[in-house]
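Taken from a larger complex, these chains appear in their original positions, while the remainder are omitted.
Per-chain numbering from 1; labels A, B and C assigned in written order.
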Amino acid sequence: MRVGILRFPGSNCDDDTLHVLTRVLKEEAAFVWHKESALPKGTDAVVVPGGFSYGDYLRSGAIAAHSPIMDAVRTFAAQGKPVLGICNGFQILCESGLLPGALARNVSLKFECRHVNVRVEGKPTPFTAAIPTGQVLRLPIAHGDGRYVCEDAEALGRRGQVVFRYCDAGGGITDGVNPNGSQMNIAGVCNEAGNVMALMPHPERASEAVLGEDGGLQVFESLRMHVRRSS
Amino acid sequence: MNIEPEVTREVGKAHGLSDSEYEEMLRILDGRTPTFTELGLFMSAWSEHCSYKSSRIHLRNLPTTGPVVVHGPGENAGVIDIGDGQVAVFKMESHNHPSFVEPYQGAATGVGGILRDVFTMGARPVANLNALRFGPPSHPKTAYLVSGVVAGIGGYGNSVGVPTVGGDVYFDECYAGNILVNAFTLGIANKDGIFLGQAAGVGNNLLYFGAKTGRDGIHGASLLASAEFDATSDEKRPTVQVGDPFTEKLLLEATLELMSVKGLLVGIQDMGAAGLTSSSIEMAARAGNGVELDLDRVPRREPGMTAYEIMLSESQERMLAVVEKGREAEALAILEKWDLDAAFIGTVTTTGRVVLKADGKVVADVPAAQLAEGLKYDRPRKKPEDREKLAGVDPLALPVPGDLGATVLRILASPNVASKEWVYRQYDHMVRVGTVLGPGAADAAVIRVLRPDGRPKGLGLVVDCNSRFCFLDPYEGARLAVAECARNLACTGVRPLAVTDCLNFASPERPETMWEFAESIRGLAEACRALGTPVVSGNVSFYNETEGKGIYPTPMIGMVGLLEDPTKAVGQAFRGPGDVVALLGAQPAADLGGSEYLKVVHGQVAGRAPKLDLDAAKRLVELLIGLADRRLLRSAHDLSEGGLAVAAAECAISGAAAIGAELKLPSGDLPEAAKLFGESPSRALVSFAPEQQQEVIEAAKQAGVPLQVLGKTGGGKLKLGDVELTVEALSEAWKTGFARVLA
Amino acid sequence: MTAKVFVTLKKGVLDPQGKAVERSLAKLGFPEAGDVRVGRFIEMAVNASSKEDARKKVDAMCKKLLANTVIEDYRFELSE
């Protein structure tokens, strides 16, 4: 598969995503500069990586959402092609209207970097199809603006658009394990079609045993499966 | 508009130049009275911070060479060989005073500065550490300072995308009026891709790039002096430097991209302390050339800035590079791509002089080499009186608490010992997918670095300094700090390679301070020689005092080492029930002098610092590295503050799941309190599988390190001789101790 | 012309910053402060042919960038 990894000024998980896709998963991946107006020919999937695009100034993801490349991503998404947002990528996709809701300041008012448990649910997406519903993944978070807020979270859930929720080791959803005050412990959502999905935790940081966790790799393996099937 | 006030001896004084320094300046200028801008150059170049005038004659006693050293002190950062054609570039810097004035921005710009020191040499920063010292938690300003400093370090490092993988935090009365914020950065480069800060190649053009220049952080005293000469002085109040991590990130990527183009850059240096002044003077001097700058071409943020202000501005996120003649457009194109301001502001000359022009007029013309050479003082030294008296205090002569279990909990909850998670949770310690052992996981951080062929190797890094020991005995204290760093690395399986330091002291004009400084250097040099870890970079921070009260001597040590196979890294927490727990190393004395026990229980910093046996220290380091390499260890944790009791408790509760243990106290006729809380160096608590007990014991015998099996892991309790505590009680004390002081 | 833009979280949306400020104020001996809300304040020079023209432009800036209308409200004032 050929993955395009967007690169904005201030992106800083772009190298990490490239590392996991090319070195761990042994797939093709390349950066796409924010000033470009088109994605490379033959792009199978797009990843909007984490970081601090434009320093998170004004609002996380707000300025990057208006980059030239985002119009190309909109068209790409409209064709039902897979688009994954991670952390700042989630914020950018919300700000650009490709995903519902917004990410507000953590209730703790602090940057939170640690491991959390998230439960996979909702409709199957290109990034979770290979992960059994209800499975718990242990993934790192590292964000200051991760509190998911949207008009009607319940409705989102009913439509199967809630894909990851913060939970305890056993999969239980409690306030105690909600690291940022997100509505309904929401950690990741997708659009109605399911081809655009984003989450605050970092699967790319949990994809190698030497770093302690490798459950996150399933997200990328799932994507590979999806791309192979649909091509 | 360049109002150049006239320079007199008095103006010189206001700029911090003594009479003799003023004379020296006139001599260098062949008797000519300097222009106001020139005075600014001398003042900056001869400041303690830039010239090391009080410390140089001592620093030269440090070992700075060795098989791994590629570039020692003198460059922007130290460079060591880590094999495979790769080098590690690292340095530690203080940002104490700015952080006390404005904790968030002071700490943030401290991180920004040390990052630039590393990537200006061609290395990509891959890990940060930070060492912090604050006044007592009870002090009204402490909570505000801690919150601000930690948020600032995170706010900057997280945004640039460099993981903060470790550090060190202490609280003590001596830092109440003068906190310490020491930031460490480590970067990786190819051995043939190192860049130096030199203005080589006569005729080459000097490229300024990064942020615009504003009136940030211009020396306060000098401004007062200039004020009376200048109507617009109101707008010239020194302004606090504000960090812009976003611009830093662009600067980092743009700099590395410029460097990746063969032969484009001839030399480069970041604009740190004294901004354009030190970068231009140092670059010219290093190459034995001169430079001529047209200050009208410097990108400015504010109108009406004088030559003096432009040269002394400490605006952040700026670089000065020498571009190969004829390739200017190539360089500008790359900076355009990264949306950075850039301008060619001068050229390299043969004259050996730094010549500055503003409004077409020459406003400064000084010899680079002589300014860079700076001054050298041998200041008087005198041993402080109180130390003998303090040494006379015998901690065991003081009443010992009846309930030692409760004492264990009190010490675990002391913010110096308690878990620092409240701090490092605010730092991104996982970005760059290289963190093998992060904060809280071990005595040192271990990161993965990819070799050119993609295979992994490990680097270990740690900072430490027990300033109570340094206060009681600066010579022993410095030796102990180096030894603890080496021990911390060895506990994770890492072989120590080299050292950077950040020497925080009070006023060098006080003989007592200079005695402490000289003693520390003596200890530092001796330990680094014995352990084979040369000092490749460092920083001296004097005048850490308020109202004549100085801080404890605090020679912060940063140490870096190598672990060929990162999958062999060893953590500090017990891994499961049924493992054998053993103590490596001997406790020759009670060693409660300057201990956490003495401070927590009796509120005193007194007694004698532990005596370090460097051979024993080296033997333990070798043993630990060997055991880890043979994968014999399940866990290893060094004994430091709080002694055996704290080490055992941390092994039990710092893992994902708490695991108790049933341990006896080491044999010997020391009192129970000494066995529990004594801080004798060169000891570590390790655990291993029962079936490997014989191998481990044999290895220890071979290495000549005493080993005592204390017991087995397992159960919900930690038993230490007669002391028995549930892991819940231990966790409660240790995990909430830090946050509680900030409430 | 100069524009002052005020961006605040929509009523229903939790404002932890406001809550924190309120708590600290109380601790510092200002119990008289209540319903504290913290927002963004953006000041800029707008070069426009008329006040009406400026209003149109600033409103467009708010909708497009300065405020996220999913969770934020905005208000602005214009002055010579």
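Following the convention adopted for this analysis, a residue touches a chain if its C-beta (ideal position, glycine included) is under 8 Å from a C-beta of that chain, and two chains touch if they have at least 3 such contacts.
Because the structure is predicted, anything quoted here is derived from the model rather than measured.
The full set of protein chains in the file adds up to the formula A x1, B x1, C x2.
Rule of thumb we're sticking to: only the chains that are shown with their structure count from here on.
Averaging Cα coordinates per chain places chain B and chain C 41 Å apart. Separating the CA-averaged centres of chain A and chain C is a span of 29 Å.
Inter-chain centre distance (chain A to chain B, centres taken as mean C-alpha positions): 36 Å.
The set of chain C residues touching two or more other chains is empty. Among the residues of chain A, none is found touching two or more other chains.
Here chain A touches chain C in the complex through residues 58-59, 62-63, 66, 94-95, 101-102, 104-109, 147, 149-151, 181, going by the rule given at the top.
Interface of chain B with chain A (complex): residues 151, 154-155, 158-161, 244-247, 249-250, 338-339, 424-436, 448, 454, 456, 566-567. Listed in rising order, the residues of chain C touching chain A in the complex are 9, 13-14, 16-17, 20, 40, 64-66, 68, 70-71.
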